[in-house]
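A short write-up of the structure that comes next.
A single protein chain has been omitted from the complex, and every remaining protein chain is retained in its original position.
Note that the chains are named A and B in the order they appear, and that numbering of residues resets to 1 at the start of each chain.
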Amino acid sequence: MFMKIQNMETVIEIEGLTKRFGQATVLSDIDLRVYASEVVCLIGPSGSGKSTLLRCINFLESYEEGSVKVLGRLMGFEETPGGRRRASERVVRASRLALGMVFQQFNLWPHLTVLDNVTEALRSVKGLPRAEAEDIGRAMLAKVGLSEKVRSHPASLSGGQQQRVAIARALAMAPKIMLFDEPTSALDPELVGGVLEVMRDLAAEGMTMVVVTHEMGFAAEVADRVVFLEAGRLVEQGLAEQIFQSPESPRLKAFLKSWNDRRG
Amino acid sequence: MAGYAPVVLHGLWVTIAICAASTLLGLAAGLAVELTRQHVRSLRVLCRVYVEGLRGAPILILLFLLYYAAPGLGLVLDPETAGVIGLGLYNGAYFAEIFRAGFESIPKGQVEAASSLGLSPLRILTRVKLPQMPALILPPAVNQVIILIKDSAVLSIITVPELTKETSKIINETFAIAEPLLVLALLYWALVEGVSQLGLKSERRLTRYLKRTEEGTRCS
Partner (left out) sequence: MDLGLIIGSLPALARGAAMTLFVSLTAIALGLVLGMLLSFARMSENRWLSAAARFYISALRGIPILVLLLMVFYLLPAVGLEAPPLVAAIAALTLNTAAFQAEIYRGGFAVIPPGQIEAARVLGLGETRIKTRILIPQVIWLVTPALVNEIIVLLKNSSLVSVIAVTELMRVSQQLVSKTYKPTEVYLAACLLYVLMNLCLSALGSRLRRRIGGASAGGRP
């Protein structure tokens, strides 16, 4: 697995990323690279900044210092001779197209059918004709095992099904990289499995994935690399087995221990 | 134009007096109707007719009924009285609904606690429910008073010498239109803003007992 990483191209390159909310520094001086076809899990206690880091990658959050480059493109800013300038709305939108995102709260649009949720961006952003968009939409919904729910409204679906629709919605745009923000945290335990299953399949297909998660089992099983954050700092990163079997920093040890204790 | 200031001020004063009287009448009527609805089964339908009927009718037609039609039934009212009764009873229908929501928002447990201690229904009403009412109904009631103030302009049509009527007299006498109308609009706006600020201020005062003090928070 290590060899695989060594030979791959860098798709996300984060250098010296610092993010503040008013007085509070929520991310400080983060360096992180993600390689093509890699699955990276971000773990850490709540409030450690892992979700914020994910949101900085597609510029849902702006940042004060450092840089986030996706496929070589600086997110949210333009380098000009006079210094760095905030990129226009249109440029930000274009640079986001390489990134799919799945949220903790699914964020489906409740007034649209499942199929319309999946095809909306295909039609309005990519400008595909309805029939073509719906073919793609159906294929994506089949992929997440929800072919029979095409005409349903999100409210009639279970949380797990809604999250799978949200994944299909993101995949329909054929992103190069998928970002997952605690995709199973809002789900009842018995519904988690279906969502993780879909994510496992995606990983097996070679999708590049960055996953903020509390599911240590999933991280241990699927992740190529695990990154541990605490209090806005990247404390430790490494191969999954290395992080879980032989953690180095005392903070990571404490975090894993408390997690194991809670598990019983 | 400045010479007309006393006329405008007089109109303003009449508007304020009429609105105050109508508000009091409306609150009394609203509370009476709501208590009747709660406690006198046989009059429930009548209360409903009052509330639904008055809320469905324009204030103007109610005033016309009071001022032009009532004399035919032997009830002759001067414009001010007709205006206060009309505005008061009309808003009473709205205040009744506001009181209803207020009573409904008192947790059942409070009443159960009181009756388990042996308090009589009247005692529960006067000691438990009514004292909480001001804080519970204040925001919607202030809102309703603001509507009442604006509705009071309609009284000019039945010749009550309030703000709008006095201002239109000026327009008729001086043929100036823009300035008087602008002053009129500004005065109403100021009146409405004033009442709404007053409402916010008293809301903070009235709900103070609901907020935990710093100390209380630390103890719990």
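As a working rule, a residue touches a chain if its C-beta (ideal position, glycine included) is under 8 Å from a C-beta of that chain, and two chains touch if they have at least 3 such contacts.
Keep in mind that what you see is a predicted model, and the values were worked out from it rather than measured.
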> For the full complex, which residue in A:Met8, A:Leu71, A:Leu97 or A:Val150 touches the chain that was left out?
Replying inline: A:Leu97
> So which of B:Cys47, B:Leu62 or B:Ala82 would be touching the chain we can't see?
Replying inline: B:Leu62
> With respect to the chain omitted from the figure, which of A:Cys56, A:Leu115, A:Leu146 or A:Ala166 is a touching residue?
Replying inline: A:Ala166
> Can you list where subunit B touches the absent chain?
Replying inline: 52-53, 55-62, 64-65, 68-69, 72-73, 149-154, 156-157, 164, 168, 171, 177-178, 181, 184-185, 188-190, 192-193
>> Touching the absent chain: which residues on subunit A qualify?
In response: 58, 60, 89, 93-94, 96-97, 99-101, 103, 105-111, 120-121, 124-125, 154-156, 159, 162, 166, 169-170, 173, 186
